[in-house]
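The structure is given below, and queries will be raised subsequently.
Now for subunit A:
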Amino acid sequence: MDHFLNPLAHALSALLQPLLLLAAAPLLVAWIRRVKARLQNRRGAPLLQPYRDLRKLFAKEAVVARTASPLFRAAPYLVFAATLVAAGTLPLLSLRLPSTAVADAIALIGLLGLARFLLVLAGLDAGTPFGGMGASREMLVSTFAEPALLLVVFTLAMTAHSTNLASMVQTTLNAGLVLRPSYLFALAALLLVAIAECGRIPVDNPATHLELTMIHEGMLLEYSGRHLALMEWAAQLKLALFAALIVDLFLPWGIAAGFAPGALARAALALALKLGVLGALLALAETVLAKMRLFRVPGFLNLAFLLALLGLLSHVILEAAT
Partner candidate 1 sequence: MNALLLTVFTPLAGMLLLGTLRSARVAGWLNLALCALSLAGALWLAADVLAHGAVAGDSFRVDALSVYLVVLTAFVGLTTAIFSRPYMRYVHEEKRVSRGGLRLYHSMYQGFLFTMLLALTTDNLGILWVAVEGATLATVLLVSLYRTPAAIEAAWKYFILCGVGIAQALFGTVALYFAAQHALPDAAANGLSWSALYAVAPRLEPRVMSVAFVFLLVGYGTKVGLVPLHSWLPDAHSEGPTPMSAVLSGLLLNVALYAVVRMKMLTDAALAHSATPALAGHLLMGFGLVSFLVAAISLQRRRDIKRLFSYSSIEHMGLMTFGFGVGGPLATFAALLHMLVHALTKSAIFITVGHATHISRSQRIERIRGLIRTQPAVGWGLLIGVAAIAGFPPFGIFTSEFLLLSATMQAWPWLTIPLMVGLVVAFAGLFRAVQPMVFGAAPPGQYPVRANMLPVILQLALVLLLGIALPGLLAHWLDQATQLISGRHLL
Partner candidate 2 sequence: MNTGPLALSLAGAAVVAALASAASGLLATRWPRTLSWLAFPLLALCGAAALAAGLLALAGASTTTAILPLGLPWLPWHVRLDPLSGVFLLILGVVLVPVAIYGPGYTRVFRNGRDSLAALGVFSGLFVTGMLGVLLADDAFLFMVAWELMSLASYFLVTFQHEVAEYRRAAFLYLLMAHIAGLAILLAFGVLAARGGSFAFAVMRSHPPDALWASVAFALALLGFGTKAGLLPLHLWLPEAHPAAPSHISALMSAVMLKVAVYGFIRVVFELLGPPQWGWGVTLVLVGAVTAVVGVLFALQQTDLKRLLAYSSVENLGIVFLALGLALIFLGSGHPALAALALMAALYQALNHALLKGLLFLGAGAVLHGAHERNLDRLGGLQRRMPRTGLCFLIGCMGMAALPPLNGFVSEWLTFQAALQAWQLGSGLLRILVPVAAAALALTAALGAAAFVRAYGSAFLGRARTRHVRRAHEVGAGMRLAQALLVAACAAAALLPTTVVGLFASVTRQLTGAGLDQAGSRGWLWLTPIAPNVASYAPVPILLVLALLGGSLVWALRPSRQAPVRRADPWDCGYAPPTPRMQYSAAGFAQPIRRVFAMVYALDEDTDAATATHRLLVRDRLWGWLYAPLGAGLDRVADFARRAQTGHVRRYLSWSLITLLVLLWIIS
Partner candidate 3 sequence: MNPAALPLLDQTVLVLAAMALFTAFALLAQTRLTAAIHTFAWQGALVAAVAALTGRATGDAHLYVSALITLTLKVALIPWMLHRLVRRLSLERQADPLQHPALTLLAGAGIVVFSDWVAAPVAHFDTSATRNVIAISLAIVLLGMLMMVVRRQAVAQVLGFMAMENGLFLAAVASTHGMPLVVELGVAFDVLVAMVLFGVFFLQIKNSIDSLDIDRLSQLAEPVEDDARGDAP
């Protein structure tokens, strides 16, 4: 497929798809909270609540710790930008996405890594105990999550013989519905990794402060106002991004091949459906599971790593495509 067919349409698609995800991210979070509330027999907040929170934060004054370096103020913008760029390489509605040529799956993980790097530094910057604690724990989690994530990508890439996301999706589509053991393992691993990376129960609890096991919130403790808003939004975007990644890699059916309006509409509908289901599942999981002690987290992530490795091996052993 030639990326340079009609430049305008491509530019639009490269521009709009990430923005769409960005816009939808708070909604997804709201949806998860809502489902959770229902499962716990609460009414829960309205679906637009996250947008309201963001608007309020953007409007408020920002307090910056005296002990912080300039990096503290630069971090939110960079984290947000890096996450958004990562999201930009992900085909949501149409496969015709030039930005997939800019950064492939590995680069996507790298960009998320960049965001995390800056986030952790920001957590250390103020020189507060809680910030350091969150930073240290975040690095522990990522130490195990990132390799697992890479292994998942490797498994799929070796099936698709490509690390280009569009081509990977294309391969899955062309193959039709094939049951591959490696995909099952990889899917399981990716789910676990996503939970860990997005700081959801049982690894982290997004809803609490001051709890000794907090990770992500600990790093954001010093932030306020627009900085906090950016950080929160980036986190929500990351969640949506992982959800979209799962969808893309494992059940891409419905995504449009071109820019035909009908196909795009169908794709949007399918995406909304899948994300909704995923969100509901996550909510269910968070309801039935309890938060882990920190030092059981490595075990949890080792499981993910093991699953991903099994996926890779089972691909090599069972599906050797030579």
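Here is the rule we use: a residue touches a chain if its C-beta (ideal position, glycine included) is under 8 Å from a C-beta of that chain, and two chains touch if they have at least 3 such contacts; residues count from 1.
Criterion applied: all candidates are chains of the complex that A comes from, given by their letters.
In this text the structure is predicted, and so the values were computed from the model without any measurement.
Participant: Quick check: counting C-beta contacts as defined, which of 1, 2 or 3 touches subunit A in this complex?
Facilitator: In this complex, the candidate that touches subunit A is number 2.
Participant: What does subunit A use to touch candidate 2 in their complex?
Facilitator: 58-71, 73-74, 77-78, 80-82, 84-85, 88, 99, 101-104, 106-107, 110-111, 113-114, 116-117, 120-121, 124-133, 135-137, 139-140, 142-147, 150-151, 154, 157-158, 161-164, 167, 209-210, 221-222, 225-226, 230, 294-295, 298, 305, 308-309, 312-313, 316-317, 320-322
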